[in-house]
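Omission of a single protein chain aside, the complex is shown with its protein chains in their original locations.
Letters A and B mark the chains as written, and numbering starts fresh at 1 in each.
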Amino acid sequence: MNRLPRWLLVALAIGPVTGLAIFYAWPFVTLLAEAVTATAITDTLSRRSTWEIVWFTVWQAVVSTVATIVVGLAPAYVLARFDFRGRTVLVGLLTAMFVLPTVVMGAAFLALLPDSIDRTVWAVIGAHVVFNLAVVVRVVGSLWEHLPTDMEAAAATLGASRWKVATQISMPLVRPAVTAAATIVFLFTFTSYGVIRILGAPGTRTIEVEVWRRATQLGDVGGAAVLALLQLAALVAIVSWSTVAQRRHARAIGLLATSARRRPRTSGEYRFVALIAGAALLVVAAPLAALVLRSFSTPTGWSTTAWTDLGESEIRPGIRLGIDPVEAVVNSLTNAAWATAFAVIVGALASLAIVAAGRAGRALDGGLMLPLATSAVTIGFGMLITFDTAPFDWRASWWLVPVGHALIAVPFVVRTCVGVLRSVDPALVGAAETLGASPVRAWRATVVPYLWRPLAVGAALAASISLGEFGATSFLSRSGGETMPIAIEQLLGRTGSVLQAQGFVLATLLAAATVVLVVIVERLQSPLAGRAGR
Amino acid sequence: MNDHPGLDLEGVTVSFGQLRVLDDTSISVGASEVVALLGPSGSGKSTLLRVAAGIITPDAGRVLVHGVDVTARPTHLRGVGMVFQDNQLFPHLSVIENVAFGPKMAGVARSERTERATRWLRRVGLPGFDDRRVTDLSGGEAKRVALARTLAAEPAVVLLDEPLTGLDRELHDRLADELATILRDTHVTALLVTHDRDEATTIADRTVQLADL
Partner (left out) sequence: MSSRVTPSSRNSSLRGIAAATVVALIVVACGSDDDSATTESTGIPTADSVTLVTYDSFPEADTSLNDALDSFTADTGIDVEILSAGDTGTMLAKASLTAGNPEGDVMWGIDNTLLSRAIADDVFEPYIAGPIADGSVEIAPEFLDLVPNGEATPVDYGDVCVNYDIEWYAERGLDPPSSFADLVDPAYAGQLVVQNPATSSPGLVFLLATIHEYGVEGWQNYWSQLGANGVEVVDSWTQAYYERFTWAGGGPTPMVVSYGSSPPAEVIFADPPRDDAPTGVIEDTCFRQVEFAGVLRGTDAPDAARQLVDFLVSDEFQRELPLNLFVYPTNQAVDLPQQFVDFAVVPDTPRSLDPAVIDAERSTWIDEWTELVLG
């Protein structure tokens, strides 16, 4: 595939590279410029609240991570080692919770918890745990599933009871996976934004939330920029440390090629599996059920008013909330459609270029992954303060929000497509060429057709990301152009009013849309999994 | 009921789905006797070992260790040690920690179990290997550690699953002699399965064909 002519590679890569440069690199530089002024730095770093916020961000992330690991280990073990009826459903449910928009998770917990716990740190941590359970189950579970069971049998022949086997052998062996999962969960909870804004009390602020508050409420752009870069530096440090630590502790274990799952054999095992799987099901299903239920609860009792009168945001004659829920739905759908279109086009071009271009392709791949490492708030904030002067004053453009969403979605499209494209047998291209096709034609006929299905998966992922995106949109959306997540956040804040019930209605709709998209992705992907030779 | 010391498997039947792997199979190993079970690959001899160890539950049959019916007991309470074909050394523990694992599970104090482990390592010809990582060992060294580990736990019965399969010729022959010596010197009751007739005659007191059982 490196025999493709250079002009083709350039033509493929030019779009993605330009897009990345304009919409990611340039805002990043602007952010740096805003932050690196003496006053901004000294003011922000000398303010006591800055360090209190940093401390809180770290503290709640650590507690959330530990709690998620502790809660998730038993379900990870059960789902990795045992086959039982409903297993795939449970795994699917856990995954669905993971891709749920943050505002929906916040709304679900708001609906679930009694008012006394609402808006406390514990509500936030609880939401974090449920969100990230899937990470522990999948990351740790996938290692556990392939651990040689004979090692545990060997320990048993040496006199180790079930408990001793678990603590002395199994735990140490899955430790690399636990560390990897913990790092991922820590990164997600460190940059937590939507959950904090919905579930946290007004004073609960992580660095992300404070960046938003400083920039949009207090107009302190410099201070917000300093905080954003502070967070970025922390993220880079954590990721580097974890990569180094993992490499040092990497050890070769002879993993099984096939899964070691089996049906529970003894009645003790049956009870154990039932207990853990049941508890896991409850933990993930309860918030969603509470969400749907609350959408029918109005201050005057149970009714479908919130559903039927969606769009009626009147508080007093002539006075409305200012956000029309129905309009928000339309805005979200429009944004999602455009964001998906952008992400799919850019993602397709980039994937083809990455796979065809060897080393340069890897650089492009890494570059396109950068927006994932940068928080959504930072991306939106950067775009807002960059594109505000003619001739680049794009703040009012209809396409700015979809572009922001596409930036975040492209990495997912690329990962899906590159994986499939790379598994195409290169001999096919050679075969086509021996039949007389030019390199370009051979490539087009044998490689490109494999792009369509992963692209469809990427499209579904991009759509669900766009629908649920909250961080970047908090900065980029204009009055009248609010999306569903923004409308949900506004509506849920009106405690004790029918407007809050409307917030739950919107959250339910968003949850349903996400679940449908996840199901589509799973359906599209299963034939892929078999084909890629896993 | 110690009138029949050693290992007895009586009427063991195991089916995996429709496939019947073992059908009413019985075998006896006397005290301090080393018996080799011969059979081609896939004939079910490893399965028989795993039934004895308690890793596989048979559809029918009994397992007796030194005359005690342990069929209902979990593996760790049977007093049965096993050397696996691929060793199954614990990669997160050092060599000495691997060998001392059995005594540790039995509650032996640290200094005593370290001393015991060191002795066993010397016995299998690996003095000074205490602090090595198991991932750094050669095939022969790993096999010896696996053997030391099983024996250090002082089990009533030792099971060996194709212990020398896969080693190169020279190593194979050398280890076969050493294995025979160690098993004899320690007076263990042992059942080993293999498909190599010469290996069986070198190591064991008595050879049995699975097909005859």
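In this section, a contact is a pair of C-beta atoms (placed from the backbone, for glycine too) under 8 Å apart; a residue touches a chain by one contact, two chains touch by 3 or more.
The structure displayed is predicted, hence computed values, not measured ones.
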Discussion item. I'd like the shown chains that the missing chain touches, ordered by label.
Written reply: A
Worksheet entry | Touch with the omitted chain, as defined above, among A:341, A:372 or A:437 | A:341
Fill in: Residue among A:42, A:246, A:423 or A:438 that touches the chain left out of view
A:423
Response to the item:
Of A:159, A:176, A:382 or A:481, the residue that touches the missing chain is A:481
Worksheet, complete the sentence: The missing chain sits against chain A at residues 47-49, 201-204, 213, 215-220, 299, 315-322, 334, 337-338, 341, 384, 388-389, 393, 395-398, 423-425, 428, 449-450, 452-453, 456, 459, 478-481, 493-497, 527, 531-533
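One rule holds in what follows: only the chains that are shown with their structure count from here on.
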Item to complete: Find the geometric centre of each of chain A and chain B from their Cα atoms only, then give the gap between the two centres in Å, rounded to an integer.
Response: 49
Discussion item. Give the list of chain A residues in touch with chain B in this complex.
Written reply: 148, 150-151, 153-162, 164, 168-169, 172-173, 175, 251-254, 265
Discussion item. Could you list, by residue number, the parts of chain B that touch chain A in their complex?
Written reply: 50, 53-55, 57, 74-76, 80-82, 84, 86, 88, 90-92, 101-102, 105-106, 135, 149-150, 153, 155, 159
